[in-house]
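Dropping the structure in here first, questions after.
The complex is shown incomplete by one protein chain, all other protein chains being positioned as in the whole.
As written, the chain order gives the labels A and B, with residue 1 at the start of each chain.
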Amino acid sequence: MSSSKKIRVLVAKPGLDGHDRGAKVVARALRDAGMEVIYTGLRQTPEMIVEAAIQEDVDVIGMSILSGAHMALFPKVMELLKAEDADDILVVGGGIIPEDDITELKKCGINEIFGPGTPLEDIVKYIRENVNA
Amino acid sequence: MNEKKEIKDALKDWENTTLSETITKYPERKEEFYTISEIPLKQIYTPLDIKEKDYMADLGFPGEFPFTRGVQPTMYRGRFWTMRQYSGFATAKESNQRFRFLLDQGQTGLSVAFDLPTQIGYDSDHLLSQGEVGKVGVAIDSLADMEVLFDRIPLDKVSTSMTINAPAAILLAMYIAVAEKQGVSMDKLRGTIQNDILKEYVARGTYIFPPGPSMRLITDTFKFCSENMPRWNTISISGYHIREAGSTAVQEVAFTLADGIAYVQAAIDAGLDVDSFASRLSFFFGSHSDFFEEIAKFRAARRLWARIMKERFHAKDEQSCRMRFHTQTAGCTLTSQQPDNNVVRVTLQALQAVLGGTQSLHTNSRDEALSLPTRESVQIALRTQQIIAFETGAGDTIDPLAGSYFIETLTDEIEQRAMEYIEQIDSMGGAPAAIEKGFIQREIHESAYAFQRAVDEESRIVVGVNRFKVDEEQEFDYLRIDPASETSQITQLLYMKGSREITDVVEALHRIKKVAESDANLMPALIDAVKVYATLGEICQVLRDVFGEYRAPDIL
Partner (left out) sequence: MSEDKLIEGVLSGKRRALARLISLIEDEDSSVSRILAKLYRHTGKAHIIGVTGPPGSGKSTLVTRLTTELRSRGLTIGIICVDPSSPFTGGALLGDRIRMQEHALDKEVFVRSMGTRGHLGGLARSTSDAVRAVDAAGKDIVLVETVGAGQSEVEVVEIAHTVLVTDVPGSGDDIQAIKAGIMEIADIFVVNKADLPGADKKVTEINAMLDIAPTSDKWRPPVMKTNGRTGEGISELVDEIQEHMAYLKSSGVLEHKGLQRSKDELEQIMEYKLTRELMTKLQGTPEFDQAIKRIARRDVDPYTIAERLITKFLASCRE
């Protein structure tokens, strides 16, 4: 029984793109919503993301990519999480991601993709409602 | 004097009677109106607002100090701005085809986008390059790719802008080497390298080395170009990415000019005479959605830079005080919802840039919030510029909004507020020190967060996003990069590596190491190395070993 369970979220930028405006703004909004946000910064490989998620025992992984490398990197993260038996972690993505790719990504286990213009409130709400309590 | 008093009294009257009566009955849409930079706006502006203005000192004439009205005497009456669309994707071969298509379409300058591994100095076969090869631009591993990229493009005839920063000196070396193979000597080359590392630390994220050695690479290119490439723009000091990262217009001007000051100071400290390089500095701004503030921003930036160069750096040549700039419409204002609306946004933003006196312009394509643009979208974007140029008459007289009570007031406000920021940054020891402290990053982040909150709370309306929404199925035809192009790029790289003279490469890399450890200019050693097909990744690795790598401060 938890007496003061806090939602812990890893916010990561996989790949090489340096546009972290969205990631930082989301990190800030989650903090302001009372969550503990672990921010890893730029240039994360899938291996680094999964390792950090495990050590930090997060409930959620949020990743943002604007470079178009999502189809290479997101599924890799899911694969590694499964290998670590950690695929109970809620995984969400954001960035410039075409509709067809979203379908594909959801098939491989990404729970939700938030496109440009998603209100911060929606992201907070989604996480609150879907974290494994 | 009398006339001013008359207006003043009449204004008071109007406010107290006509206006206040109406407002009592029909309140205005909002209690207070602000620009994006939070400059408060009045109902109207009158001659009273610009009564302090000294026409000659503050505005002057086009082509003359302080260049408020434009940097050329004839502006667009002489020649339109350069219509330059940033492009380039996947492989050098495909990019080359796109370039030749754009030149056929009437584009007048080339603009090269590189993929992220190239921008961060990794070859396509590097572990971190996985999934990124050819994604946001063309992959360049060695001179071999550069030869394909510019195949059948006469480099003495076009001007080429390369969006490259941390490894800018190496890409410039490759460009020089390709031109030489075409029989074009480097003094004939026209173009720009972005070469602006400071904004990479604060906004764009494609840095490699720490600030010290990065600034040295930049001053090396300044020096080399001032001696060998008189027509080359050695840097494009960029506010665009600062704006895209979430800054306001005032911050964009302030932080960009603060970066500019740091570069000029570094070059002077490296022993260069200010007038030997300052005329080759160029700038790059965004054109966002606040119509008048943006126009005023361009004018304010131009005047402020002129004053800084003259008063702070004692430039003697007026050419050193001219701020020439490229503009791109703001990518962050594009919406994925109802993407065709973006054509309208881009049109207005492009018009702002023209009214603000830009030297060249990139118009975004409507589908860029969804993916890389298709050929059709790129064409509409280019046509937008052509319509403004050829149909609207917007370029037929110079600086047409000058003298507007409102535009002049806004221009003053922006200049003054930007100057206050610059003074604050000076007090911290200049832009590099302010970046190290995370000050600039934090200021930008605060504005980005405030903007997003305003949109979420609907105090700022974005059509199709938080109002006037429709249920839409995305049936957009977008461009995809074939994942096979990554494999083919890597195969070619491996083949190239196998067929070059390896002892030459080792020797050239060794020489780079020696020069990097000394104070000598790196450019000649870089040119020699690319000519023997040392790869970008190999060269950057040598420099990483000598210079170290930059790690961002935690600013959240």
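By our rule, a residue touches a chain if its C-beta (ideal position, glycine included) is under 8 Å from a C-beta of that chain, and two chains touch if they have at least 3 such contacts.
As the structure is a computational prediction, the values presented were derived from the model and not from experiment.
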| item | value |
| --- | --- |
| In the full complex, displayed partners of the excluded chain | A, B |
| Positions on subunit A where the hidden chain makes contact | 1-6, 8, 27-28, 30-41, 43, 47-48, 51-52, 54-57, 84-86 |
| Contact footprint on subunit B, counting only the chain that is left out | 210, 437, 548, 551-552, 554, 556 |
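In the analysis below, only the chains that are shown with their structure count from here on.
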| item | value |
| --- | --- |
| Subunit B-touching residues of subunit A, taken from the complex the two chains share | 15-21, 24-25, 27-29, 31, 39, 41-43, 45, 67-69, 71-73, 96, 98-99, 115-117, 119-121 |
| Of subunit B, residues touching subunit A in the complex | 116-117, 119-120, 122, 127-132, 135-136, 200, 203-207, 244-246, 332, 334-337, 368-372, 445, 448-449, 452-453, 455-456, 462, 465-466, 474, 478, 480-481, 483, 552, 554, 556 |
